[in-house]
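The structure is given below, and queries will be raised subsequently.
Removed from the display is one protein chain of the complex; every other protein chain stays in position.
Chain naming follows the written order as A, B and C, and within any one chain the residues start at number 1.
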């Protein structure tokens, strides 16, 4: 399958059926004839193709911009002051500049996944061949739903995935170009382009995960994926310790393979941070998960790792300096993160090991994954005894150093969360590290406090030591990433979701830039698991929710099953596995509702938006990847909630519940336009507190298509959560109750009383076959 | 030719030689067997392949960073304070962040050209077919030298160019990914990646220009390309006026074709701004060039255009508002710049015209170039009489408005060049617009003054009106863009350039963000033309140098010939034509010196760096494209000078003439390392004044390989310019005189006296077969 | 530069358009007093901030009693309710968005607010919302009463020690109460 037409002119060709001379073959677009689904209207959409759909959403959910800076500094005309109604030297407005930065962030995010996919693909094709068959999930025909939906192709081999990547790359370059000075000028057009980047990102992520699942034999959508351990306590420090950081599993695979082949796994701990950890454990459950991105520094400061292997994305960019401090060599493995290290790809492994062990270089760059295993393992074995003398910060030293604090409060001002470090340091100087230990779980490990400290106090080490002292460095169970949701699962729950009887799907995704620590993610998960939502998780969030045990010593992974059904808790996998979450929504439309998938983006998005009560929560969203992942959800009509730091993405997309005219929706049966209420109220929303986020999640799970039974279930959760956290009934119930039957049975009297006081009348809010697309009306008539 | 291997499995194939069933063809990489040049070491280099070469350059030319901001604001961990030795929450240093922004700028720039190329290519293939033969320049075998050098392919058809674009896109996505939080950490690795983006940009530009030259029959490297007119005076305002802005010629081509087919060209003026103007005039010399980017607003404020057609890049993003003010409809034609306008691509032309003429919409979006011509022309004809009533700012009104100035000085503080607008406005209030008229040529037309003015005075209109009043809006000759330098020309001048007898090639390129007006570009051009350098120009610079006449009423294009030889002045063309400038340098190595070209980047760059005395000057460099174009020059070893605003690119790449050890160079004959003097001294350099830039240009034209005769010529220019502008002999001549014979004959005594006082000794500075590459030594032995 | 200009977080730099520093509590009080429809926005940090009245929620209730409309963001309204006081409740983001709409007639539908006073929010979140208002609600006057300078407001208290801030807050309230 190729997206281009093709002409071959070959002087001599020898093939299995004979030898041809002067062969001249011309072939147009080669399509997959075996796929009987006809091509939809928008295969391989370009940057403007889905603009109308985007504008429909963006008219409802208008951007509220919060500039992170008054200026634009992107060209030498600048810096330009854009405050108020001032324009830049290129004519740009503040609104356009904010959306331009959103677009750039989404482009960087999507490029990151796409580049990662391309890099892996090249390697995997070398090893497994271009014709390697894709095998992504058990019991599943609709593999790679994002790719099918967007590209209109049905990938069967690695080769087919390359076509999807080609397309994503071409489009991303178009989008990045748009950010050039003097191109796009309209903020809504910028937003639409950001949506495009997000959609592309989900294709890129799907490709990345599809190729690694298929070749490396990761769990293929199984509910009972194996358990492994997470947390500092999971590492047996008497063993040799290799720490792997990043997102590209290939170098780690080589480490694991080398350990297996050489029967050394018993003597070595392979601990990962960030998505490499997820993917290592998907490859071999003996690989341990140390924790999310925010734990890198913390873990290095323990002094335990004997060698640090980094690949790409979400690394501490000062990792070489930090590893040097504990005498651990660094092995960099990606052209994207070369970290200034000498390229030793083509040198004999033993020479490299020798140079690392002798400290002739703080680290090396090895671009061939097949060489990383040997070098990393040999180096680690030799370093272990050499490093035996390393002493991490002692309690005495901590207290002594704490005494030198000048009370300048620079640490607090530098801390993204304004954590009260100064006071804790002063308490430590008096001998008590309780305050430090209390801070530690809320610390995102960024070391800005250290950087700002005029006394150069190693404050992150202070926190780590204090927490350790208090026994806060435990080990927890984590089910390894299972990958996609299977067709069979979709078939079973589709109805419940679409008609609202399963109250919703809550997706806990993204990074660890939490306002008050990662345990809040466990709080959210537990709240919605108890309420029998389906809870899916990926990336750092899938790790953080594991980090609390109940009285019985069990954590959420141990208490809730891993299948895609009400009350299920699914670790989907690493960041690239996020594509399976949108993929599940798409498959509900395709498999359950039989909507055509192929190149049919608008109809599917319209379906998901109006019928699938899914809500994404990226409580600690930090990165450009998080931005593009969210953006891909928006275009598909899935609302996303972020924590307070998420407001730094520069805008929210907010609906106006008070404007009836904003919520007019077509009835697919009649073509009539009807008010459906503000469902879902927002598309992108930054919550100030966890409690606010939970109540909002319940509210955002409502959809116009809910049956009365479904709406009643959803309302009951909304009301219940609201009562708990806001201390009263919600005051907007009149916007969500369509008919009396929508009201949860046990609350009927109370609710009807309230809403009638607000002038509620039955039938004002329509119950219909909801769609935003004109052409969907005819389809039904 | 395809960069991928290929497998075809076709159930039934009918071809000219028969019908095949069950055909299964597997083909590996298909190479161009007719090209007998063997493949070099680095075809299709990835983002790390040329890192060693980059590091060689970057060790000599270290970045001097000038942060435009103390902070990083690229993720939600931020904003991070990076001043001093502080690090961001991701571990990033200030140096790394600055180089990361440089990389991002270069990626945006290269993406812009690549996206433009892809967009044109798709259209041109539709019209001309994928097999359309490339025909880029007369008397030329080495077509597309950048593509040959970088990709190792020899493009012959549009199809072949697509392979180059595929590669560029893949690489750009890798580079953009690198800018993600937590990927690259080393500033020099970021710089190397920025070089990579620059190199890719030259391939993308070459592809873009190659495809339009070949299909639209632009001048193909002819010295005597036709003359057209530039300047406001070039437009006959009694005619219907269509104004085209941007960089993509296709919609304008359709306008011109429509005028031709309907025999309307006599009644219509088609005036272009920015590169669309260049390319329009390459297509048909009857198209007029209004001026560079900075004249957009100015020209609109005259009220003359009847319709404004915009395509992409370098637009005023507020063009719709501005056009509205003069009652001219806007036709947007690119998905990249949709400007919030309704998409009317699929509506009947007359309906669109009607809506525009009746003012039902301020503009429309038409994505099919084939429809733009009809709509633009018909609309313009109907608007002309309707707009007859439009009155631009009158002198009385100007004076009246000027009287309302509050003397708040906000306009001056907002002006990028601190032009004394307030005083000029106050003088105008008193009745004299002389001061306003004096400011106008130095004004970059950015309207930041207007934007800042609390009285909302239309200051740009003030300036335009005042200048018009003083008769400063003339018309000038401009030779249209000729395209590539031909092989024959290269053969003729190669020797003179490589041995230094032609003192140098000065490339005047880039945008119009001048510190003191565009006429400075004419000053530079004239200075070096008189000195018999080869002067090549593109983009806005090629326009600005036309804008002054001498006493005899002649401008530089009229006084100097258009061939690539000493004293020649070449308008190469639009921004994408910049690839022909690097292409010429590459071809000198290949054609004159017979160095192999194919996939052989390092050797060719080493050759150009050490032997070809080319200097780029982007006096008004503004855009991200200018950044990436310059970056492509750096990797090839061509130094670039920018004006003072260019320092806002955040860093210079500066050599240290005082450090002998930095200038050690291998002798290709012996392998010995010798000191060669600081030639060229800098790689990227921001000059404060024009005079400084001119003296530096002469200095930077020296190369280690200069013959004594060549060095003497170059030194004589350097000395002469230095005496003129610095009032004395340079004090660094001892670094450039290698042997007595290097000293210009007429200055022998004086110079030798001076340098001997400085301890100069003959022979200390080596004369050798210079190379930075170890492997080049063996090659010669 | 005066210590008062120091921002609440290191990297939060004031831009070309910056808040006026409130020189004295009286000035803040008179800004509020002069307004016809003032709105006090109380952020979710309020219960953690001790004041002379107890905590910032208690102080906000004092504001309410002087006739200033009060809205709690996050889920803070529960704390008010727990203390027997009903105030408006709205997510901070929604509120920021509504305030950029000149047609929004306020919680009571009586018309737009003419001064919006902020207190008790997360520093960076208020910074951002104020930034949105600075550019997109240019006619709205905003006042930040935290003890750290908020550059994006129209007026802001300067950064000051907690003790001074407590006194200042008290003085403002007293001024408002006197008027009553």
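Here is the rule we use: a contact is a pair of C-beta atoms (placed from the backbone, for glycine too) under 8 Å apart; a residue touches a chain by one contact, two chains touch by 3 or more.
Computed from a prediction, not measured in an experiment: that's the story for all the values here.
Undergrad: Could you run through the displayed chains and say which ones the absent chain touches?
TA: So, taking every chain into account, the missing one touches A, B, C.
Undergrad: Would you indicate which residue among A:66, A:80 or A:275 is in contact with the undisplayed chain?
TA: Of the listed residues, the one touching the omitted chain is A:80.
Undergrad: Given that one chain is not shown, which residue among B:691, B:720 or B:762 touches it?
TA: Looking across B:691, B:720 or B:762, the contact with the absent chain belongs to B:691.
Undergrad: In the complete assembly, which of B:458, B:583, B:644 or B:668 touches the absent chain?
TA: Checking each option in B:458, B:583, B:644 or B:668, the one touching the absent chain turns out to be B:644.
Undergrad: Considering the complete complex, identify which of B:390, B:675 or B:725 is in touch with the unshown chain.
TA: Touches the omitted chain: B:725.
Undergrad: For the chain not shown, which residue from B:58, B:71, B:259 or B:572 touches it across the whole complex?
TA: B:71
Undergrad: Using the touch rule from the top, list residues of subunit A that touch the missing partner.
TA: Residues in contact with the chain left out: 70-71, 78-81.
Undergrad: Going by the touch rule given at the top, which residues of subunit C touch the chain that is not shown?
TA: Contacting residues on subunit C, toward the hidden partner: 1-2, 5, 10-11, 13-16, 18, 20-21.
Undergrad: Of the residues in subunit B, which ones touch the absent chain?
TA: 62, 64-71, 81-85, 94-95, 410, 413-414, 416, 418, 452, 515, 644-645, 647-648, 652, 654, 656, 658, 685-689, 691-692, 695-696, 725-728, 731
Rule of thumb we're sticking to: only the chains that are shown with their structure count from here on.
Undergrad: Let me have the rounded angstrom distance from the C-alpha centre of subunit A over to the C-alpha centre of subunit B, please.
TA: Going by mean C-alpha positions, subunit A sits 39 Å from subunit B.
Undergrad: Which positions in subunit B touch two or more other chains at once?
TA: In subunit B, 71, 78-81 touch at least two other chains.
Undergrad: Scan subunit C for residues touching two or more other chains and write them down.
TA: 10-11
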